[in-house]
Structure formats: structure tokens, C-alpha cells
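Below is one structure, written out as C-alpha cells; the observations come after it.
Here the complex is missing a single protein chain, while all its other protein chains stay put.
Residue numbering begins at 1 within each chain, and the chains themselves are lettered A and B in the order written.
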């Protein structure tokens, strides 16, 4: 069985943002067993799973990605959308646009420390559209 | 319901190549709602989603991955398949071998600017095999 939900995430600054609760609030009752597929419909923002407790992890993730993929590299040719744009495309492909999570006994079967991150790679990315698909 | 298709992508030079149309041509009618899972059966080529319009993004992606994962690093021990081989394995795990995309109302529910990229990380990787699975 397939159920689908469209989720709008409000604008966020560049960084990694915990959206587990936002997602759970938007999707209805979960099936007994299955998979939740979550997709973000953009090319400069991604989704990943990481530590849901200490916010310093999210701060360091942002810093690490900014160091790994720098702005204004001399070899960038796609520069007309601003210095944060091409790095945002590269970072998006590093984390990816989709995550899939197991559902067990009607609940997301995440590890104790796992949360869903929306990775905003633009400085002013605006609101972001997600599609949640429940497969069971 | 499950439907599966085998897709052959013709040889491409090292780089990021837009294959959205190739994939859509090879798979039959899409279900009303569901997920398209696409897998590439190789360890030196990957799949990702990124900007479908300006080809300069694909040029810069290639350049950025070549800078991030360099050839001939002194610590490489897996070197007998050529200097582009070990970097290709590493890049493949950075982008991944599979993507999953939502299907809504019988169409791929991608963002306006999203396209499917085949990431060819070898200089002469030859033709590449993909498996498309429709889950609905």
C-alpha cells in the first residue's frame, strides 16, 4: 500500500536542521511495518540522518561541509547565482536528496540518537518542499 | 506491486551525465503513486539528483569531485587498475549507487530543477547497467 504526503518546510538559514517532529506531524498514522521514503524537491538542499541530541553536532556538520566544499573556487564556472550556489549543488549530491527509514510496529525504527536533518546549503534558500511516501 | 526494468546506458566519458529521459523512455507507464528505485550495478559509477538545466553545473561537479578525491595519493594501495580507479570507488560511495524518487499522479515527482545524473567516474568506464524497480 502507498500513502503520500506533501510537506512544506519553512525557510531556514544555511545549516543542518532537525525536522523529525515536523515530518511525523505531517504524516498520518504509520503502517505496522514498511518504509518511509522522504524526498526533498530541490538541488541545493538535502536530507540526512544524524545525531538528534547535542546541537553542537549540527554546528560542526555545517562548518565541516563549508570547509570540504569551498565557495569561489577558481574552477567554478556556474557562478551567476551567487557564491553559495555551486557549493550547495555539490553538497546536495554528497548527502543526497532522499532518505528511507524502516517502520516497525507502527513507529519509525530509528536508533536512539538518530534524527532527520534538513540540510540547507543556501544562505537564503526559502521554503522547501518534501514528499513523504509510505510503502507497506 | 513491483515492476522491474533493465536499462543499459551507453559509454560516457568521466563526468556527470543527465539521464532522466533515458530512464523515462525505458520504463513503461508509471503507477499512480509509489516510488521509483534506480540502481547502478557498478563500483566506479554512481547516481545522483541535481540541476537539470545549466550544463555548467555538471562541469563544475566533475571538477569538484576531482579536487575532493585526487588521483595518485601516496596512501593508495589499490593502484593496478589505473590512476582513475581508486578515486572512482571513493567517489561512488560519496554519491551512492541508488536513488529513489516519489511518483505522484503517474509522474515522477521531481522538483522543477531536478534531473537524474549518471556519475561516470572512470575515464573509459564502458556501458553501464541499471535496474529500475517501481514500487506501488
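Please note the rule applied: a contact is a pair of C-beta atoms (placed from the backbone, for glycine too) under 8 Å apart; a residue touches a chain by one contact, two chains touch by 3 or more.
Because the structure is a prediction, the values reported are computed rather than measured.
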**Message:** From the list A:8, A:21, A:77 or A:104, pick the residue that touches the absent chain.
**Reply:** A:104
**Fill in**
The one of A:7, A:23, A:61 or A:88 in touch with the missing chain is A:61
**Request:** In the full complex, which bits of chain A touch the chain not displayed? Write them out.
**Result:** 31, 33-35, 48-51, 54, 56-57, 59-61, 63-65, 67-68, 94-96, 99-102, 104, 109-114, 117, 135-136
**Request:** Considering the whole complex rather than only what is displayed, give the residues of chain B touching the chain that is not shown.
**Result:** 2, 4, 37, 39-43, 68-69, 73, 75-78, 86, 89-90, 92-94, 96-98, 100, 129, 131, 133, 135
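To be clear about the criterion, only the chains that are shown with their structure count from here on.
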**Complete:** Separation of the C-alpha centres, chain A versus chain B, in whole Å, is 20
